[in-house]
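Here is subunit A:
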Amino acid sequence: MSTAPVLELTGIHKSFTGVKALADVRLRLFPGEVHALMGQNGAGKSTLIKVLTGLYQPDAGAITLDGQPTAPKRTEDAQDLGIRTVYQEVNLCPNLSVAENICAGRFPRKWGRIDWTTVHAEARRVLAQMDLDIDVTAPLSRYSLSVQQMVAIARALRISARVLILDEPTSSLDDAAVQRLFTVLRRLREQGLAILFVTHFLDQTYALADRITVMRNGETEGEYLAADLSRLALVNKMVGAPPDQQPSRLDSQAAGTGTPVLKAQGLGRRGALHPLDLELRRGEVLGLAGLLGSGRTEAARLLFGADTADAGHVETDGHQGRWHSPRQAIAAGIAFCSEDRKHEGAILDLSVRDNILLALQARAGLRLVMTREQQQALADDYIKRLGIKTASAETPIGQLSGGNQQKALFARWLATEPAVLILDEPTRGIDVRAKEDLMDAVRALAHKEDGSGMSILFISSELPEVLHCSDRVVVLRDRRAAGEYRRGELDERSVLEVIAAEPAATEVVTDV
Partner candidate 1 sequence: APLTMGFSQVGAESEWRTANTASIKAAAKEAGITLKFADAQQKQENQVKALRSFIAQKVDVIAFSPVVESGWDTVLKEAKAAGIPVILTDRAVKVSDPSLYVTFIGSDFVEEGRKAAKWLVERAAKTPNAALNIVELQGTVGSAPAIDRKKGFEEGIKANPKLQIIRSQSGEFTRAKGKEVMESFLKQRDKKIDVLYAHNDDMAIGAIQAIEEAGLKPGVDILIISIDGVRGAFEAMKAGKLNVTVECNPLLGPQLMQLAKDIVAKKPVDKRITVNEGVFTADTAAKELPNRKY
Partner candidate 2 sequence: MPSRPSSAPLWRHPLARPVAALALLLAVAAASVPGFLHLEIKDGHLYGNLIDILHRAAPLMLAALGMTLVIATRGIDVSVGAVVAIAATVGCVLVGSQGLALAIAAALGAALLCGLWNGLLVSALGLQPIIATLILMVAGRGLAQLLTDGQIITVYEPASFFWLGGGYLLGLPVSLFVVATVAGLTALLMQRTALGLFIQTVGINPVAARLAGVRTAAIVFFVYVYCSLGAGLAGLMIASNIKSADANNAGLLLELDAILAVTLGGGQLSGGKFSLAGSLVGALIIQTLTSTIYALGVPPQVTMVVKAIVVFAVCISQSSIWSRRSA
């Protein structure tokens, strides 16, 4: 492993109007190695990757490939140099078919025309590496974010390359999918590929990485061999604390068992979810566990009225029936933080302040709920409380790093002080420390001494998170409830057994 680096970046500087994103950053990628890039939200990981792949031009610094200086001007250049990239947000075309998304740019041809049969076969082949068997001719938008993320990875894997860059590829994948991805990556590593991997999961880092570069506040903190760096040391380097500081833990209180605030009876939608009974009580955190495609997102959307149910009904304080629009659910005190922040959450061009204010204001209607100063104070308060890294509350949310966008959207719903808060993958793309803070916040919101806590429906592909947070866990399988367990009744292993009692649905369910 002591060969020369394939790719080396030195002295990279990059600033955006008013924001210094990268300052004197270094990075070395060696062939046959997996290199983890670690850092808190907003540390500059994604920006570095964008510089390296020609999407941004660095203000200063040098990139060398095989010792030769290069300067990719466009993403095409980077591809031609053998650098394949999966960016942080899914950056594919929702209108194109899965197969096209995988093959676009390098279509197999026959007699001057695209050879569709081969295109589809190719797509199936790469997806099969990750055990995904879906209709590759269907438009990408038909599939959930997790599937889209796998498609994005498949696209990068299709063409053999010399450097493979993956920016938080596993943020919405479940364990099984992650394991399959890792198998593929290990094989590629053996073939001599240099792999750069960004993640906030320490387990994944240590399972795969040979070398770790830590970034903090836009600077390189250091480069280490994974074997030489303990977890604790890594976390402390990321946050900039002394190497042996232990994270403080807020001990959680007992489960709240209040009165039901949200009851779903036989709630279902053809093609999405079998009729489901669900009860959410005051002051509890209810976890929804399940594999990809098990119907968790669908359940959440029906509970919120994002999709209209065609069976069953929802009961809240003083309301019984089906939601016809999210507005009705919001009026009944329900909030929903979607898993797809780019398409269903963030209003990218608007400021962090406006984004935080939006749901509160929408509920109030046209009359301004607060003065400009109060808005400012509200936004600043959340920015501080949730540790959102932003130049100011007036910065467009699109300029924040992924994890910080996620936090701002969480703030949007907290600001409405809902009775029921539905969180679909709220920890997606959030760094280790922030994740703990968020989970603590979730429990604190629910477990108020006076019993006035929120009821929270917590969905996450991270089983430990679900188990850690929830007072009760409902397991979904194949789009129906497969069991309900109280806190402490289950450990990770037994949940996995429940989840995987039958082989997970691997084909698209069109009619239920």
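On how the list was made: all candidates are chains of the complex that A comes from, given by their letters.
By definition in this document, a contact is a pair of C-beta atoms (placed from the backbone, for glycine too) under 8 Å apart; a residue touches a chain by one contact, two chains touch by 3 or more; residues count from 1.
Remember, it's a predicted structure, so these values are computed and weren't measured experimentally.
**Student:** Quick one: in this complex, who touches subunit A among 1 or 2?
**Tutor:** 2
**Student:** Quick one: which bits of subunit A touch candidate 2 in the complex? Just the residue numbers, please.
**Tutor:** 17, 304, 306, 325-327, 330, 336, 338, 343-351, 354, 357-359, 361-369, 392, 394, 412
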